[in-house]
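Left out: one protein chain. Kept in place: all the others.
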Amino acid sequence: AQDEFIFGMVLVGPFNDRGWSQAHYEGGQYVEQNVPGAKMLYFEKLNPADAPETTLRDVVTNMVDKGAQLIFTASDEFEEDTAEVAKEFPDVIFINVSGDDAYAGTAPANVGNVMGTIEWGKLIAGCAAGLTTETGSIGYLGPLINFETRRLAASAYLGARYCYENYRGLDPDNLKFTVTWIGFWFNIPGVTLDPTEVTNSFFDSGADVVISGIDTTEGIVVAGQRAKQGEKVWSIPYDYVGACEEAPEICLGVPYFHWGPGYAQIVAAAKNGAYQQEWTLLNPDWTDINNPDTSGVGFVKGAGLSEANAASLDDFIAKAAAFAQDEANADTIFLWQGPLKYQDGTEIAAAGEALPYIAPLGEAPSIWYLDQLLEGMTGPSKQE
Amino acid sequence: MNNELLNTLNSIVANATPLVIASLGETITERAGVVNLSLNGSIILAAMVGFVAALVTNSALVGVLAAMFIGMLVALLVAAAAIELRQDQVAVGFVLTLLAADLAQFLGQSYTRIPGPQILNTPLPLLSDIPVVGPVFFRQTILVYISYALVIGLWYWLFRTRPGLAHRAIGERPAAAFARGTQVNRLRYIYTAAGGALVGLAGAAYSLSVKAGWATPPSMDGDGWIALAIVIFGGWHPFRVVLGAYLFSGLRALATVIQRTPGISIPIVLLNGVPWLLMIITLLLVSSGAIERLLRLLPRQVQGWSRNFLRSDPPAALGTRFEPE
Amino acid sequence: MLIEVRHIHKRFGPVHANDDISLTFPHGRIVGILGENGAGKSTLMKILSGYQSFDSGEILIDGQPVDYRGPLAAIAHGVGMLQQDPLDVAAFTVLENFVYGMPGGLRIPRRAARRRLAELTERLGFALDPEMPIAQLSIGQRQQLEIVRLLALGVKALILDEPTTGISAEQKAILFDALRQLAEHDQMTILLVSHKLEDVIALCHEVAVLRAGRLVGCRAMPATTSELVTMMFGQELPPVDRQSADVSAAPNVLTLDRLHLRGKRVTVADLSLQVKAGEVIGLAGLDGSGQELLLRACAGLLKPLHGRVIVGGEDLTGHPYRDFLRRGVAFSAAGRLEEGLIAGLTLTEHIALVTETGTLVDWERARRRTSDQIARYNVRGRPDSPVETLSGGNQQRLLMALMAEQPVLMALEQPTRGLDVDSSRWIWQQLLARRERGAAILFSSSELDELVTYSHRILVFYAGRVYPVDAARTTIDELGRLIGGHLDGA
Partner (left out) sequence: MKSQTLTAQAALTALPIILSLAITALLVMAVGADPREVFTLVWEGAFRDLRAVGQVVNFWIPLTLCSIGLVVTFTAGLWNIGVEGQMILGAVFASWAALTLDLPAPILVPVEILLAMLGGALWALLVGVLKVRLGVHEIFGGVALNALANVIAIYLISGPWQPPEGGSVRATPPFPAPALLPPLSDTFKVSLLALVIVVVAVVGVWLALRGTRWGLQLKATGKNARSAMLLGVPTGRSALSAFIVCGMLAGIAGSYRVLFTYNSLRPGVSGGIGFLGLLVVLLVANRALWAPLVAFAFAAVLGGSARLKIALQLDASLAGVLQGFLVLTALLSNGLRARLAPPTPISMIEEPAPQPIPAEAAHEQ
């Protein structure tokens, strides 16, 4: 075991949640398979409710005791704690997923960040929904309201609108796109709205496709159940490549994170002592967004997608790829082109103008700091 | 009536069903003078066991039976501790509610979020075609139909049959029951077990139907407490209990609908606290004599009837021990 | 039916409640069972009716030994018992109570049951509405229902444990008529436990007397009260003089001004009363006629709907109980362990609770005080005994010890309930000693002679109406009639 390299993976949820945490867990397994000698230690459900007695420091201490030299802290929640703990273990490399301290330059030298540009996946998911909906009504199961969740919901909306209009020739203004926020990333009984009930309520109110933006799979489970009872409904889960398995026949596909390749690079570099602190964005590999060895973000089509719609979706993905590969579009995203208006009518991009991916908060509107849902979407934009 | 409303009402009935079943189970138990405070944990454990049993055998029926068995087991533990070992029912129930939930999480860890058998709607012929009523009440799962039968059956049992007299008597005045030849403690075991079996059935109704599957945190966490409150709100009367459960379910649905209603802006997160506020308010209503004051506003003719319906005296011997000489 | 008990023994731990009791109860006779508190009367009756197991001895019915297990078996053998507080279910209706316990199928046979109930009540001169909830019946009506129920079950022997406490003179007359009819006409065996010697004299054909668990005598009636007392206590008790002290010059300690009180079952309207220092006022009436509302209002435990409560010149209307306590009002409720003493706390802790005033408790001092009070009030218990281990009489003594030494006003609910003549007298000595020091006493009682003996004035309560009576001039008979509701005839 001369060659052994132990890395830790700290998960906020269960390793088998078929969502966010499982995607990371499998990313770690990918590293074990692809980086010789790499061995993962993991700790699941590190959150005050599930593990009140344990802090990130405790977990890291235990992992370092067991020989870990690099630790992934796979949640935005761990961003600050990671910075703190990293100072106590200067010889260990920490990668905080979805944080931006390394970008902002506030992180200790041994902390880096990783995130995926899942906006692309959401665009495709929206397109699949727009292609499929028969009632012209789509539900978006939102977690809680912040910049990230607004821009992801809006990405799905833009995709849906585009495909509804361009592939089906229907009036996009007739497309109903409703966002309901449950209040948190996953169901906390008694504290959030129950995603099962929210999904049912979408279908009750006439929506026939529900796109999930939460960490777990309630949306697709409910859709599967209702489809078995004879209703024509579909669903699009989130986060994890295998999420369709819960009800493959009504799954239109899933936008997912594919952490393995990015992680493998980091672990390999660390193993060779060559890791340099950075803020890493994992992008789709536009030659094949589902290439398990190269793409950081992907979209797998589900069995619920009709053949014709699958073809349209492929065409859409090709258009997105062309857009993304065009140097001129480096700092924006497909379909985020003017005219774009906030829900209250404020224009954020004039016709022909592209909304930038990111711009300093408060100075100019950007996708990253999307302050409201877009015009045409139904549902609250703000917490209150 | 439009479709959306009918669908929503249908979902409200469906979502309320586990609450109905659990509260009726607890009503059976409490009418016999025993408090089974373990409901929240029992339901969770039963849901997990029911799901796993159904998954392993690929039979929802086996799942349902397994869940009922578990609910019965936990309830019997409460009864035995209270009757045989003279322990405080509340303490034992409380410990069990925590223990059962942890046990469910531990034993169910490798069964989270996987697809399993489900109990699907079976619309009843003829009945489901009745306008309005049909789509709301008779396009449901068999468990929902069972809950209808339970409500009426329990009411008939308690208030129209001879064994029902004994059932109520052991919860009201065990000494009197004993004097009439009723074997108080034996019946308490039986009714606690029966109530527990229904609590277990409620668990299965969640994991096999209403919130299909198993996950942590369990999506039905907290509903056991609400069921316990519904029993109080329901004044230990089957009809009122069912009304309470539908009311809660309806208000939960409202919280979802409000979000989609333009023009109403309540912080979404705060909206999620509504069921709990409602729980306090309903208990306040039944406890503080507010209902009595409201009743006096009604026309005299219906006052007596409504007072009877709304009266909510707990079984007089609830939570006490009985030891025959 | 002939019932015999032979050599019955029953122990509760160290207490020998029934010590070798042998008795014969022939049919067609009404037998009175007498004895002081704790003599073992109830124990023997419970054994006879299957409510209590016994250690040794045997029971014979018509010469055949029987083996009882539970009250139902006793009823099957024809022996039924009517408990002092009838064993019915308050949440049931009369009909449900009547039916419950009778053999039959799944459904309640409402029509047949209603007919049978009507038949029996009519024969005995009772009046019961089948649909009335038990909670709304008087004790007397509930007794009637129990008797009817037992008869419907076919009992041949009826045991009644203190049936006349808490029922009106009228109901008593109806009850006694019914019992006589059952004894003479139906040849039933009837056993009557009572502390009220006048009832025993009026009804019984013979009496048996128990003392400390043993049978100390039997005799045929008639007998005089003093003969019976001598049998019970081994000596004749000296008569007690009626209260006659003149209090007209004493200052007012309590003024009730047009008080309206609402209870669960009765409402007392427009009650005005002046009570002078040293005055004793008895409150007569059936249980639940409004006496307890008045007592509780005087102690601040019940807020009047309107009207004023003035204690020692100070208007305390609407004030909390503790303000009344502070002004020298002492209250004691009928249920000692429910309202009065705290099961689980020791005597010392009780004393500390009422005597300690600082932030810290001086346990040494509290224990000393407790020992003193134990000696003074003759309580049989140790400072560190939990109060629930005291007997009823001793609990009552402890309550006296906890009461203020120098109260202005004492509001007492049935201060001698369930106590025998001797213990009652002791309690009254203590109360009167406080009266001597200037306390006024308001007390309720179901014992007419107690009311007549100790009161200056008596207030008769009937269904919330209040009728004042001069105690010096009234008689027990008159009082009995008034309690039964003949307020206007007086």
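By letter and in written order, the chains are A, B and C; residue numbering begins at 1 in each of them.
The rule we apply is simple: contacts are C-beta pairs under 8 Å (C-beta built on N, C-alpha and C of every residue); 3 or more make two chains touch, one makes a residue touch a chain.
Bear in mind the structure is a predicted one, so any value in this text is a computation, not a measurement.
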*Taking the complete complex into account, tell me which visible chains touch the one left out.*
A, B, C
_Touching the hidden chain in the complete assembly: which of B:Leu6, B:Val49, B:Leu228 or B:Ala317 does that?_
B:Leu228
*Write down which of B:Val90, B:Ile152 or B:Ile264 is the residue touching the left-out chain.*
B:Val90
*At which residues does chain A meet the chain that is not included here?*
12, 41-45, 47-55, 57-59, 61-63, 66, 75-77, 79-81, 84, 144-148, 183-185, 188, 190-191, 361, 369, 383-384
_To test your reading of the contact rule: which positions on chain C touch the chain that is missing from view?_
12-15, 321-322, 325, 331-333, 337-345, 349-350, 352-354, 356-361, 363, 381, 385-386, 389, 402
_Where the unshown chain meets chain B, residue by residue_ = 37, 77, 81, 84-88, 90-92, 94-96, 98-99, 102-103, 105-107, 109, 222, 225, 228-229, 232, 267, 269-270, 272-273, 276-277, 279-280, 283-284, 287-288
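Assume only the chains that are shown with their structure count from here on.
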_Residue numbers of chain A (touch at least two other chains)_ = none
*So which bits of chain B are touching at least two other chains?*
none
*Any idea which chain B residues touch chain A in the complex?*
3-4, 7-8, 10-11, 15, 109-110, 112-115, 118, 120-121, 210-213, 215-223, 252-253, 255-257, 259-260, 262, 265-269, 271-272, 275-276
*Residues of chain A touching chain B in the complex*: 14, 16-18, 45, 49-50, 144-145, 178, 180-181, 183, 187-194, 196-198, 200-201, 203-206, 216-218, 221-222, 224-225, 228-229, 245-247, 378-380, 382-384
*Mind listing the chain B positions that touch chain C in their complex?*
160-163, 165-166, 168-169, 172-173, 175-182, 313, 315-316, 324-325
